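One protein chain omitted, others in place.
On to subunit A.
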């Protein structure tokens, strides 16, 4: 890199003591996990006797099949329908549904408007808040809870992820003139598949994620990057390929004693597309490399919308990033991974630093 070294004090401010700087990892959950459940108004009635219950519930569930996520009965109150569906009066509204006479009478007794949760909670903390309003159904999900409280990673995994974050800081500073950098890892053996910084040319869209997915493609005998950038050669003995790693990064890591235990290389594309692995194995184990399927991506900077979507198209498994970007699309300006319509969703994690903790 021909960019002059920054003055030492500036460098020191950017990454003081790497080992201490990065303190943890937190999942960036989509809003449906993170936000309180919104409340909607609903009409309810008060039954006089418990004997009425069966008939009322039976007809309601057929004729007004609302509130699948709620318990329909609370004490002797029964949910009829969302208030927003009722026009002039409840009686008029119910007339359309041909209820039997005794049920209709029961539905018009002790009518109140109550507030109920709009949807089913995803996490226990949300569930507990909804209980104040109306009992709702809840299927606790151990994995989601662990993402929330950070117990999803073992301590060995946590150490590896943090190490990758430290590596990003080091590579950016020492090899990449303080520009962004990304690392793609096959988590099965923790092998580094690819490393990329942004393009050299003033191309406004050659961000490091875009190059990273192209270098992963190189490891699968694809890729479009021109030959000017020297890549690592494969040695004949090993089964994995180093083609996705530019030589500058590889040489830097090979010459650093701190990183002698890192492992490199991607599984080569399999010619045979027949899945033969155990049931329950993921697609990477079954079919071999395809785009970034099953791979983890570590980024120094939160990716922009273009890059975030490129990683969706590439079917990355998890995206870890260290620093927020002004145009970031996973936390700062948007949460692309929360968009349900997309045909692939990765998990998103951000490294926490001492600085964050001092701020809060």
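Observations, loosely collected:
Everything that follows uses one rule, which is that contacts are C-beta pairs under 8 Å (C-beta built on N, C-alpha and C of every residue); 3 or more make two chains touch, one makes a residue touch a chain; residues count from 1.
The rule we apply is simple: contacts and distances are computed from a predicted model.
A single chain of the complex does not appear, and UniProt lists its protein name as "tRNA-specific adenosine deaminase 2", one of "Vacuolar ATPase assembly protein VMA22", "DgyrCDS14225", "tRNA-specific adenosine deaminase 2" or "General transcription and DNA repair factor IIH subunit TFB5". Across A:186, A:214, A:267 or A:302, the single residue that touches the chain missing here is A:214. Of the options A:72, A:148, A:286 or A:318, the residue whose C-beta touches the omitted chain is A:286.
Within the full complex, the residue among A:30, A:172, A:301 or A:314 touching the omitted chain is A:314. In the full complex, subunit A makes contact with the omitted chain through residues 201-205, 210, 213-214, 217, 220-224, 269, 273-275, 283, 286-287, 290-291, 293, 304-307, 309-310, 312-315, 327, 329, 333-334, 336, 339, 341-343.
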